[in-house]
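With one protein chain held back, the other chains of the complex are shown just where they sit.
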Amino acid sequence: SKQPKTSDPSGSEAPGTKHKVALILSGPVSDMSWNATAYNGLKEIEKLGAEIAYQENVDNSSLADVINNYATGGYDLIFLSTNGYEDIGLKEAKNYPDVTFFIINGATTVDNVISVQVADEQQGFLMGAISALVAGEGQVGFVGGMEITPIINGSAGFEAGAKHVNESIAINSAMTGSMTDVNAAKETAKAMVGKGVTAISPMADNASLGVLEAAEEAGIFAVASGLNQETVAPKAVIIAVVKDTAIAYKAAYQDYISGNLPKETKKMGATEGVVFLSDWYEAASALNQETKDAVKALYDDMAAGKITVEIP
Amino acid sequence: MAYLDMKNVSKSFGTLVALDNVSLSVQKGTIHALLGENGAGKSTLMNILYGMYQQNEGTIYLDNEEIDIKDSKTALDHGIGMVHQHFTLVPPLTVIENVILGYDKISRVGLQLQKAAKRFEELCQRFNMDISPWAVVEDLSIGQQQRLEILKALFRDVSLLILDEPTAVLTPQETETLFSLLKQLTDEGLTIIFITHKLAEVMNICDCCTVLRNGRVVSEVAVSEIESKEQLASMMVGSNVDLIIHKEEAQTGDVILSVEELCFDDEDRVRRVDDISLAVKSGEILGVCGVDGNGQSELIRCIMGLLHPTGGSISICGEDVTGKTTREVLNHHVSHIPEDRLKMAMIKEFTVNENLALMAYRDQQYGRFGFMNWKWITEQNIKICEEYNVKTQGMHVPAGTLSGGNQQKMVVGRELDREPTLLIAVHPSRGLDVGATKYIQNRLIQERDRGAAILLVSTELDEILELSDRIIVLYRGRAMSTMQRKAATREHLGLLMAGISPKNTTVTPVTM
Amino acid sequence: MIDTITSFLASDIRTATPLLIAGLGILFSSRAGIVNVGTEGFMLVGALAGVVGSWLTNSSLLGSLFAMGVTVLLAAIFAFFVVYLRADQTVVGVAINTFALGATTTLNRILFGMNTSPPLINVFDVVPIPGLSKIPIIGDALFSQPLLTYLAFLSVPIAWFVMYKTHIGLKVRAVGENPRACDTLGISVTKVRTGAILFSGALAGLGGVFISMGQLSFFTEDMVSGRGYMVLAAVVFGRNNPVGVMLATLIFGAGDALMYQIQAAMSGVPYQFSMMLPYLITLIAVCAFKSKTRPPAATGIPYVKE
Partner (left out) sequence: MRSKLKPEKIFQLYFPIVAILAALLLTAIVISVMGFNFVEAIQALFVGAFGSLGAIGETLNKATPVILTGLSYAIAQKCGIINLGAEGQLYMGALAATIVGTNLNGTPSVIHITITLIAGFLGGALYGIIVGLLKNLFDASELITTIMLNYIAMAFCGWCISFPLKDTEATSNFPQSRAVLESVQLPRLISGTRLHAGIILAVLAIVFYYVFLKYTKKGFEMRTIGLSRSVAQNAGMRLSTTSLLAIFIAGGFAGLGGAIELLGVQFRLINAFSLNFGFDGIAVALLGNSNALGIGLSGILFGALRSGSNRMQMITKLPVAVIYMIQSFIILFVIGRSMFDFRKLRVYKRFAKRKMLQGEKT
């Protein structure tokens, strides 16, 4: 079922000529964050009429093999969920010129490889800013999981955001070294509370839940980094700053079927709606209106491109 | 009808037929000897009776009713107790823990060690053996462990007691006590099956005996009908054997091993070896006798470089080896037959071939440039097995599959084959059948006549008296006295071993 | 400063507890001569089963019992392989871990869906001990913990008593040292070892439950994150005796707690170094406390009668 990229834009209407789209993930699709939204993106693409497949927890050692399986298995479009895959991805892509590769957070865009970057730092920035706004006299804390691009940028953004709101605020930032160790995350958060943190934000996939729970128990504010996280800490989570890569995936696919693939790497963030704010959760009722307005204002500025965040 | 009847029992291990249609009947209240060469099948037969192994064929009647002994639990429930040839103690546990292990008649849940200890001590007194219930088993001497095994069995008031070579490691005194104890027990109606290789003992206490050869019963006779040990021996072996040691005067040469004022304290600062001096000349056998646990093992381990002496000096062929490594000691052509073969001399998992290579593997002949020349080694080892008639299914079977006696022959063969200038033999004939014992003892004499200096440690007075040219008696780590063989008598040695030095003894200086 | 000490102690206890619970179980199987590399898997299964049980019954107690039941079943499989088939314990352990990861992930997704908010379940709440919990510094740390924590520490002396003062304990110790000796005394080596394994399974499961319901209130995939191996280390480090295991787990806990404090205090230190810390501490501790006690002689060796 191979066919030229410049096919009629509506692959969905002609069932006979379904596009086959594969997604290769470095983590589990159930991580409530990066890989989860990627998976949602794939689901969206399926709704647009493509035949989809995905593989979780793919390590660099198997990547080449997995790519090979899909490319020779008749897949037209392959998403690589992380820039950790960039090297091997680029190398393998050469062997399959009529397959298109999207690398999320990649930096290179050549022939059949297109990179799309997600503005992790914007998410971090907003988390930092909101935390700083609600922290009052206290400090703000950021708990990251592993040292990977989204989280590195996220934490950089967090500091920028916090400083943006309050130049002198004390920022507490830590990495637990694991995306699965919920307890490590929770204990780290508790330790931060002990140090006087009054508003905290996690960026550690599932482990984030531990941080939120710590906030709940300590009675401080928390800013979640994804949807559905607030329920574990209803009294703490005021809002979530969501980074929905699904939108990026969907957009990429639409570019693909409409045949006008981006010629250079583009970055998607608040402007494109990839980074957005959830509604205020009930814990936010404790906040006064101008705080909420300030947050709204910040977001609008960012969406309007008035705020740019440096990344390391 | 006999108390115990084993009818047509057959047992094979894989391809090897250990027991072929064996029948054994034992009268109540008697001591029944079970004799046979190493590997004849004695232990196997008893392990079947005790439920450790399952027979392939045959039935067992106890008190005229057929019993199916599927495991040792059933055996114990039927009042059958067994003292195994190889210790079945749990070394890191205390004596009393070993005794009540699996015995919940005193108390079902809690251990109640105190209560058990009291009963145990009563038992000890009754048979005047002294073992502290609170001692840790791995600290006990082998003799004490053997006694503990017996007490363990008696503690469970059994009605049929199997003793698999219990006297192999006991001293004459201990053996005496054991025998009077056994008599006592039989008078109380206990029935005893007694495995031994010491024919004197059979003549001495047994009422009846069954002889096995290659897994078949060759004869079953009342001891009263037997004239001589020789007769028994030839029954076992199937041909005439002479039990005499051929031995001329020693042609001694210069001093090979000399130990001066050797002292050793163990980690609890207890003095194990206390100022011992001795010298062994080439061409002579110095017998070290004494009750097990009086410093023999420590003395030997110091000489072998396995322990660091606290004081004194050791030299071999005039070279000082005090505190040298075992390797350096071995390099002086020293051979060592250790007291505990399974612990120190052989590896059950290794093949017979590998075990035989254990000591000399460093020699150039065994392979150059750090390689092992197995082809050559195997040829060599086959010779050893033939020469010392080690009964094995082949060179490449695990040594663990050899019967106890054959394991010992393998070790002795390996050590003698190296033509040592100094041979340290500790209980060399422990667990060996008559033939093998005499064979090994004659080999020791031959080694002596070849010019080897031999330090013989044994708890068997007979062995000491038969082989030694001079004798040193150890008691509590001290040398009670050193004497010429001629000057020694059983009684005299017995007293010295007990720590009593009669005034009429002339304690002769070591260097003579 | 004071609060730092308090939160350090509290964090130490919290981190040590699951290791201790599982450790007290693994202790017995280890004494019986069984190396249970599958501990990680048992704990993971326990963590999920506890949540499921509590979710079904609305009772954290029933949830825990349910979890222990499930892990005992898993332990039975383990026992079948290592005791009856005499398969190598470590390999079976590795397989159990792989299986546990797969099974818990699959079930979790089936039951609770993916990326949905975790179900609200009944968990172990903190039960401050009246009076004691008011003691300055330590009170808040030691005496306002979940019930299970108190139980875990209280059962240390019980475990000690069972191990050294009862027939069961004696048999377990003996079987690990010299199975043949036990056999000759009419003790069924298979029964004792199987029993020890089932027991260790139950407690390892409970340890997992504590992670998902004592420290947290939900299950996430692979949430045990290597604690199973720390339990094994704690049992060895604790020289196979209950008190030792407790101390070992407290030391491990202290290492972790210290790491968390450092992480929170100074953002300057590369986090990789603070991560090394607990393990370095353990290394040093292990070297510092030399001991002659060796593992049971028959460790890892299946018992063959003939």
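Read from first to last, the chains carry the letters A, B and C; within each, the first residue is number 1.
FYI, contacts are C-beta pairs under 8 Å (C-beta built on N, C-alpha and C of every residue); 3 or more make two chains touch, one makes a residue touch a chain.
From a predicted model like this one, the values you see are computed outputs, not experimental measurements.
Peer 1: With touch as defined up top, name the shown chains that contact the chain not shown.
Peer 2: The undisplayed chain, in the complete complex, is in contact with A, B, C.
Peer 1: Pick out which of B:G81, B:P172 or B:P338 touches the chain that's been left out of the picture.
Peer 2: That would be B:P338, which touches the missing chain.
Peer 1: Pick out which of A:S81, A:T149 or A:T245 touches the chain that's been left out of the picture.
Peer 2: A:T149
Peer 1: Out of B:Y61, B:Y103, B:F127 or B:F350, which is the one that touches the chain we can't see?
Peer 2: Of the listed residues, the one touching the omitted chain is B:F350.
Peer 1: On subunit C, what residues meet the omitted chain?
Peer 2: 81, 85-88, 90-92, 94-96, 98-99, 101-103, 105-106, 109, 226, 229-230, 232-233, 236-237, 270, 272-273, 275-276, 279-280, 282-283, 286-288, 290-291, 295
Peer 1: Please output the residues of subunit A touching the missing chain, sorted low to high.
Peer 2: 22, 28, 53-57, 59-62, 64-66, 68-70, 73, 82-84, 86-88, 105-108, 146-149, 152-153, 177, 311-312
Peer 1: Against the chain that's been left off, what residues of subunit B make contact? List them.
Peer 2: On the subunit B side, contact with the omitted chain comes from 10, 12, 15, 17, 20, 56-57, 304, 306, 325-330, 336, 338, 343-347, 349-350, 354, 357-359, 361-362, 366-367, 370-372, 374.
Everything that follows uses one rule, which is that only the chains that are shown with their structure count from here on.
Peer 1: Measure off the straight-line distance from the CA centroid of subunit A to the CA centroid of subunit C, and report it in whole Å.
Peer 2: Once rounded, the distance between the two centres reads 35 Å.
Peer 1: As a quick test, compute the distance in whole Å between the mean CA positions of subunit B and subunit C.
Peer 2: From the centre of subunit B to the centre of subunit C is 46 Å.
Peer 1: Touching two or more other chains, which residues of subunit A qualify?
Peer 2: Answer for subunit A, listing residues that touch two or more other chains: there are none.
Peer 1: Find every residue in subunit B that makes contact with two or more other chains and list them.
Peer 2: In subunit B, no residue touches two or more other chains.
Peer 1: Which residues of subunit B touch subunit C in their complex?
Peer 2: Within the complex, subunit B touches subunit C at residues 13, 50, 52-53, 71-77, 82, 84, 88-93, 97, 100-104, 108-111.
Peer 1: Which residues of subunit A touch subunit C once you look at their complex with the stated criterion?
Peer 2: These residues of subunit A touch subunit C: 28-32, 36, 39-40, 141, 147, 171-178, 180-184, 186-188, 190-195, 197, 206-207, 209-210, 213, 227-232.
Peer 1: If we count contacts the way the header does, which residues on subunit C are in touch with subunit A in the complex?
Peer 2: Of all residues in subunit C, those touching subunit A are 3-4, 7, 10-11, 14-15, 105, 108-109, 114-118, 120, 211, 215-218, 220-223, 225, 256-257, 260-261, 263-265, 267, 271-272, 275.
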